[in-house]
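What follows is a set of notes on a single structure, which appears directly below.
Heads up, one of the protein chains got dropped from this complex, but the rest are sitting where they should.
In this document, chain identifiers A, B and C correspond to the written order of the chains, with residue numbering beginning at 1 in each.
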Amino acid sequence: MTDHTELRREILAANKQIPAAGLAQLTWGNVSGVDRDAGLYFIKPSGVSYDDLTAEMLVPVDLETGEVTGGTLRPSVDSESHRAFYLAWPSVGGVTHTHSTHAVAFAQAGRSIPVLGTTHADTFLGPIPVTRDLTPEECADAYELNTSHAIIEAIGDDAAAVANPGALAAHHGPFTWGRTAQASLNHAIICEAVAEMALKTLALNPQASAPAHLLQTHFDRKHGANAYYGNG
Amino acid sequence: MTDHTELRREILAANKQIPAAGLAQLTWGNVSGVDRDAGLYFIKPSGVSYDDLTAEMLVPVDLETGEVTGGTLRPSVDSESHRAFYLAWPSVGGVTHTHSTHAVAFAQAGRSIPVLGTTHADTFLGPIPVTRDLTPEECADAYELNTSHAIIEAIGDDAAAVANPGALAAHHGPFTWGRTAQASLNHAIICEAVAEMALKTLALNPQASAPAHLLQTHFDRKHGANAYYGNG
Amino acid sequence: MTDHTELRREILAANKQIPAAGLAQLTWGNVSGVDRDAGLYFIKPSGVSYDDLTAEMLVPVDLETGEVTGGTLRPSVDSESHRAFYLAWPSVGGVTHTHSTHAVAFAQAGRSIPVLGTTHADTFLGPIPVTRDLTPEECADAYELNTSHAIIEAIGDDAAAVANPGALAAHHGPFTWGRTAQASLNHAIICEAVAEMALKTLALNPQASAPAHLLQTHFDRKHGANAYYGNG
Partner (left out) sequence: MTDHTELRREILAANKQIPAAGLAQLTWGNVSGVDRDAGLYFIKPSGVSYDDLTAEMLVPVDLETGEVTGGTLRPSVDSESHRAFYLAWPSVGGVTHTHSTHAVAFAQAGRSIPVLGTTHADTFLGPIPVTRDLTPEECADAYELNTSHAIIEAIGDDAAAVANPGALAAHHGPFTWGRTAQASLNHAIICEAVAEMALKTLALNPQASAPAHLLQTHFDRKHGANAYYGNG
């Protein structure tokens, strides 16, 4: 058993980057991180501003039951969405949800973010997919869980989630994940950046597309068997 | 009778968030808050920069007559527009007016901001409506009051104003309101954010729309009879 | 005779607002102010960054001859453009030139900025006009002076310059003016803001237009015979 000081510190830092990176207004975004040995994840509390947020305020949640295991604050309303990703994909150590402008625009348009260049392919192997619409039944009961289930349906298994660390909930917004809380936050930054680039690319050329061999080269130099490019 | 220190402090803080949130250039925006027991509202003075503004400078105005009841500064030119909302809707405790870029673009285009996703539906039950044009007569006499009357005409009664806390004055810009001055300012931030998202969504998909049951789910989890989602 | 300390201080402050207001990259913008009694105007020196700029560095230029009358720095390459406005319009006390993004976009598109709402009409009575193209002869000799002459041709006399304090040099960018250096800078901020709003309005509604009586009401409440609205 640990006191989770370091994990809480990392998750706090990632949450505070949400407004600094311009990914959300008010309190529209949250980051969590998991300790799989302890069977817990820690998530931003609901309704607390990023300025006021401290490491102690992060809410511990049981990975199996979704129950809060400590503290007095309620977890983000999106807590169950985060939990679904941890349960589906063993490689995931952190999850980020935001309402960043351009990613939301694609989500609201019902369009996946296409792979139009190397900025995208450096991190996401394929398009950042938009989910199908939820049914009235899925909205009426366990809505947050069902939001993630539609994403998992669109992404696939753990290996696919590693190669494509983000998706758009239809008419809602982006969810991203990674090996750590910070990685999931970085993927949220990248998702928004490539969404803005894609929207502007499509304004200049509605039929834009990129050669598959160029995209594969970029993905592989960071993530392939012979990767020679770290994180910069 | 009170000295209104706390109310003035809250209204001051909300006014200072106008430039911080990028909602207006120069002095193009103002927030007021009301004390219904005292029959007064306090509003930003005209022509004072947000940097120079202090709580003491806020101008007290009589809710019934529209007359200034203290101090030496003139109220914002929009004072009568604010007053009309307080008189029409008992639930309203604060009003914000800005010239934020994307909300103005919809107002100038003569288009309501459509509900294209959950960011919008979390706060506004329906489209953020644009008013009809004012007549030459309405412009010539009591113009500021008539601006609000056209908004009240588009929104409806007090319950409607609670469910739809904002509107666009045609060819002018957004007015928002809420239970407090800070709530009205938050609604101005949200109005601008969803306007930008909507403009960019429509660029990607001119026929975009969102399923009604998803929107209702989001509105209800914050505002419905069984609301389980506070303000974050 | 005066030492021009106050005038230099005001012109310095206005120049420093160019980067703060996001109106230009690098050193792409300059503000000047005039002392008509002394027959001098003071302008930003060429190639000096806004951070390094001091009041002493501002370059005094003779209003009649265009010759530098003091100091060791060269005036902005646009100095002759500023001088032409002072000579044409007695009411003008300050001039600002920037390369702000959206105003440049209209200038490059060869389109005037149309009056689409009250934000525009509060300050500019009519469209912000784009000039005709300069001839090869006008480019080859006294280019900077001819740039302003095309603007003066588009605007008209002193009264027209007061009512319409800005214009776009075709394929170049905005010039604005006002009774003081600070006023000319404020008009540059407003010109860029209404250009951005207009571009986004036209994306939503290519046929957008605003009722003339609404626009006149707004202009008159700030500038008309019965003006009741100062500068806020």
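In this text, a contact is a pair of C-beta atoms (placed from the backbone, for glycine too) under 8 Å apart; a residue touches a chain by one contact, two chains touch by 3 or more.
Keep in mind that this is a model prediction, so the values were computed, not measured.
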| item | value |
| --- | --- |
| Chain not shown, its touching partners among those shown | A, C |
| Residue of C:88, C:116 or C:134 touching the missing chain in the full complex | C:134 |
| Subunit A residues that touch the omitted chain in the full complex | 116-119, 186, 189-190, 193, 196-198, 200-201, 203-205, 208, 210-211, 213-217, 221, 228-232 |
| Sites on subunit C contacted by the missing partner chain, in the whole complex | 25-28, 45-49, 74, 76-77, 99, 101-102, 104-111, 133-134, 136, 139-140, 143, 171-173, 199, 202-203 |
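By our rule, only the chains that are shown with their structure count from here on.
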| item | value |
| --- | --- |
| Geometric centre distance via CA averages, subunit C-subunit A, whole Å | 46 |
